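The complex is shown incomplete by one protein chain, all other protein chains being positioned as in the whole.
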Amino acid sequence: MGSKLGWLKLPLYGVLLFLYLPIAVLIFMSFNQSDAPFTWSGFSTRWYGELLASPEILIGFKNTLLVAIVATLLAVILGTLLAVGLARYQRSAALEAIALTPAIFPDLALAIGLLTLFTNLNYALGLDSVIISHALFCAAFVTAIVRGRLHQLDSSLEQAAADLGDTTVGTFFRITLPSIKPAVIAGALLSFTLSLDEFVIAFFTNGPSTPTLPIVIYSMVRFGVSPEINALATLVLLTSALIIIIAQRNLKVKDQI
Amino acid sequence: MRMVRKATVGSVAALLLIGLSACGGAGSGSSALDPNADLSQQKLTVSIWAAYYPEDIAAKFEEKFGTKVTITNHATNEEVMAKLTAGGDSGIDVAFVSGQFAQALAAQGLLENLDKSLIPNSSNLIKEAEQLSYDPGAKYSLPYAWGTTGICYRSDLMKGDEPTSWNDLLTPKAKYKGKVTMLATERWLMLPAQKALGYSANTQDEAEMAKVKDLLIKAKANLLAYDDTTFYERLVSGEAVMVESWDGWCNYGTAKNKNIKFVVPSEGSDLWADTMVVLKTSKNKEAAHAFLNYIYDADVHSWVVDNILYKVPNTAAMAKSLPALVGDFPNMGISPNELLQQEGLVDLGKASSLYTRIATEVTAK
Amino acid sequence: MSSFLSIQNLSKSYGHQVAIKNLSLEIAENEFFALLGPSGCGKTTLLRALAGLESVDSGQIKLANQDLLPLPANKRPVNLMFQSYALFSHLSVYENVAYGLRRERLPKDEIAQRTDQVLKTVALLAQKDRSPSQLSGGQKQRVALARAIVKRPKILLLDEPLSALDKKVRAEMQLELKRLQAEAGITFILVTHDQEEAMSIADRIALMDQGEVIQVATPVELYRAPKSKFVADFIGENNIFAGRVSGNSLLVADHLLPIPTTHLPKDANALLVVRPEQISLVTNGLLSGKLISSNFYGGSTLLFIDCGLGQLVKVASSLDQAPKVGAICNLSWNLNDALLLAN
Partner (left out) sequence: MAQVLVRAERDAVKRRALLARTIFLLPGLSYITIFMLIPLGFIFFYTFLTRGTYGGVEYIFTLENYTRALDSLYIQILIESILIAASATLLALLIGFPAAYAITKLSSNWQNIFLLLIVLPFWTNFLIRTYAWIVLLNTQGFLNKGLINIGVIDQPLELLYKPGAVILGLLYAYLPLMILPIYSALVRIDPAMREAAINLGASPAQAFRQVTLPLALPGVLVGSIFVFVPSVGNFIVPELLGGGKTVMVGNLIRDQFLKARDWPFGSVLAICMVVMLLLLFFIQARVNKSVLGEKNG
């Protein structure tokens, strides 16, 4: 490990301590016997049992995963194509601003706008309308990240491929895509993260019978966070850490960002 | 660039077209309901606050009537109102909203007038609860639970200073500074100051509201926080000693700590009611009426009293559950008459923006 | 000559990989000195150690008999021109060159005067407000050079400055470096792996291998009198015949080749070193064999002749004299042109 960090160790470990202090509290509270948030009354895995016995949290979690995955796929396709289009074929600041607006549009106003659109098209609200909405702002982030990467890459690669008789689509798959693969992965990771946590748009564009986890948690927060949710958060944290460690082994994350 | 310009022009035209169709017809009316419709063919979507109903109500109802019931949660009135008023079919058949919001929905012609013949159990409805200010005659809503707002406090931590007036909350003694919370939801944020100054909780007089604002701004200095969710938890933990609270909710604190008591301040308070309404856009109105009727069954409604510690305007249910509870939870014993002396909240119409603006100004100061 | 820069018993290693092994070297003032050697021989590490960008494990460096090692990198009267030029991409050409003078807190007009003057010498005054990303390779190289010499350091270190340039521009730049060194009166230390570059512009060359100096000499001496097989092999094209001494000739794969008088005992292993241009084609000579191939190098042609010695003999000849491939040639060379080395 970089022993030559010297005083730089302070900010680095300081940041990690800061980020993980609440997480530690979460994990700690998930093993608390009683549900009183401020008093520790003995170790127990009671809440993990209760978690498995509370269907709406698990269903909510399943819905959230489904939305996050499909929305990320859609966002990656749309976002990457748009980024390449803006970088290589149609340079215009106005279009780039439009491509970014979904990411900075206040989510409540976007939610109300989307809700009005869906109701006017009398499109039955459900998980699909949430997926469509999430893909919208996730694509904006993918476009931003992939566009940033294309900005540094030498654009003559594509011209060379075209010159050698490759079709537009062929060039994209054989030349452009491989060179931006790390950025696309980074974009996908970010989209997945954002969709996983999104509450406002999900609440307004969702059907009545398919709540996502953030909605379930938000409606339950009336009585303070019940420990089952801490238990779920702990499980989510551990599984995602595992997935990352495995993925990190073979996928060089470092040069994607 | 040309291609994009074409697309945006196209969308604006489409928008105007769609926009116009969004305004639904005004006025409420009721289409004739078929009393012996086959409820097993119908399905119900009910939007209600979390943990505010028997866990198994959906399963039990389906068992009894064969109707597939989906329960969805909303955290506040405002959120479900936004969904219901966005135009088109929200997919919700029955919604649980506070009285003044039911009034607003009815005024926008979104509610189905209730066909009492399909709700025989409504005979259990306490007479006094039939003429509530937001829906005199219970034409489009049935109260699910009702009560009043007051001060919930730690009698052990406030020995000798037990609160009796709203001013005890608004201008607490120095040693209680920073240990007081008030409700964040607008109408109940204003309530203590309105009552302390002797005004109506539905006042639309700007001069009065200006004085209410000043009093609230002065009170803010002593506040720990505005909180309408976890305030009773603060009493249990001792973070707060006195909180503005709905009567039922204070009982959650009392259940955890006997010293937590509730008082209706001398200047009077409000009469709130959480109601059940049926949406005009619902395609399962008969099942909806059956659901309301099912809630008003003495056993089901008394579940609410026993488990949520709320008073319900159902004579049979109260008679069944009250005696066991009134000892531990005195505010369950507030009689319907006493409740009726409090002021019912009604929708403010145009003045809503005034209230919101004042609430913003108070919290932003 | 009084030594201007004296390096004594310098060593430096990264973990267990030794970069500089107990190296000593003396360099005179105003000398154009070259550090030559294959990549990984430690020449760049030595250069960076002089600049203070690498720490050393032991040893001493004195510049004008002032101890250099205690001085921090930014206080040493030494400037380094980086192989990658390392121009500041966020500053203009003018600001790049003026950067060093600003650190010396010189008066404004002196900075302006000296910066413009050095930009004129490298013919880049017209590009002074451009950003480095808009310059050609040659121009970038000249800015990097200007930036280093404008501070008039006692020693200018150049880390393979011409490697990124094409042949023609590189030749021009070699001449320019020579001119600038003479004109500016600064001691240049050039690091390169290109022996032709070192031979053509350096006053003296230190040939390095695996962290040690093998031989320090003028280019001609190095070419004519290589101290070891490594030097002979590294500098220019060479024929090196390995064999055993017998009388006044060397037994190489059952051929007896005449050798200059030597004190080496009988049957000692020795190397006979003969330059291709010292071998001439004769009617009958010391060796004969079939011409395998001939490579045209512009000025001269290099012939490869198989004389059954286990290695091809390289002979330099002019194009018109070169025989056809496959022809039998007789080779001879003047005895005192060759060199005998112990092996």
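By written order: A, B and C. Residues from 1 in each chain.
Throughout what follows, a contact is a pair of C-beta atoms (placed from the backbone, for glycine too) under 8 Å apart; a residue touches a chain by one contact, two chains touch by 3 or more.
As the structure is a prediction and not an experimental result, all values here were calculated from the model.
Q: Considering all chains of the complex, which shown ones does the missing chain contact?
A: Contacts of the omitted chain with visible chains: A, B, C.
Q: Going by the contact rule already stated, which one of C:Asn9, C:Gln134, C:Thr218 or C:Gln321 would touch the omitted chain in the full complex?
A: Looking across C:Asn9, C:Gln134, C:Thr218 or C:Gln321, the contact with the absent chain belongs to C:Gln134.
Q: Given that one chain is not shown, which residue among C:Arg114, C:Arg147 or C:Arg275 touches it?
A: C:Arg147
Q: For subunit A, which residues lie in contact with the unshown chain of the complex?
A: These residues of subunit A touch the chain that is not shown: 1-2, 4-5, 8-12, 14-16, 18-23, 25-26, 29, 37-38, 77-79, 81-82, 84-91, 93, 95, 97-110, 112-114, 116-117, 132-133, 135-136, 139, 143, 148, 150-152, 154-155, 168-169, 172, 189, 193, 196-197, 199, 213-214, 217-218, 221, 224-225, 229-230, 233, 236-237, 240-241, 244-245, 248, 252-254, 257.
Q: Mind pulling the subunit B residues that touch the left-out chain?
A: Interface residues of subunit B facing the absent chain: 3-4, 7-8, 11-12, 14-16, 19-20, 22-23, 76, 78-79, 81-82, 85, 103-105, 107-108, 178, 181, 184-186, 220, 223-227, 237-239, 347, 349-350, 352-353, 355-357, 359-361, 363-364.
Q: Could you list which residues of subunit C touch the chain missing from the display?
A: 51-53, 73-75, 78-80, 82, 84, 86-90, 99-100, 103-104, 131-134, 147, 151
Note that in this section only the chains that are shown with their structure count from here on.
Q: Just to be sure I understand the contacts, which chains border both subunit C and subunit A?
A: Correct list: empty, since no chain touches both.
Q: Select the chain at the greatest separation from subunit C, using centres from the mean of Cα atoms.
A: Of all the other chains, the one whose centre lies farthest from subunit C is B.
Q: Which chains, taken as a pair, are joined by the highest number of C-beta contacts?
A: After counting contacts between each pair of chains, the winner is A-B.
Q: Which chain would you call central, comparing Cα centres to the global Cα centre?
A: Taking the mean of all protein C-alpha atoms as reference, the closest chain is A.
Q: Which integer distance in Å separates the CA centroid of subunit A from that of subunit C?
A: It comes to 56 Å between the two C-alpha centres.
Q: When the C-alpha atoms of subunit A and subunit B are each averaged to a single point, how far apart are the two points in Å?
A: Chain centres of subunit A and subunit B, defined by C-alpha means, are spaced 35 Å apart.
Q: Taking the complex as given, what residues does subunit A use to touch subunit B?
A: 36-39, 56, 90, 92, 94-95, 98, 112, 115-122, 124-125, 203-204, 207-209, 211, 215-216, 218-224
Q: In the complex formed with subunit A, which residues of subunit B make contact?
A: 1, 4, 18-19, 21-22, 45, 47, 49-51, 70, 72-75, 79, 82-83, 86-92, 229-230, 233, 236-237, 252
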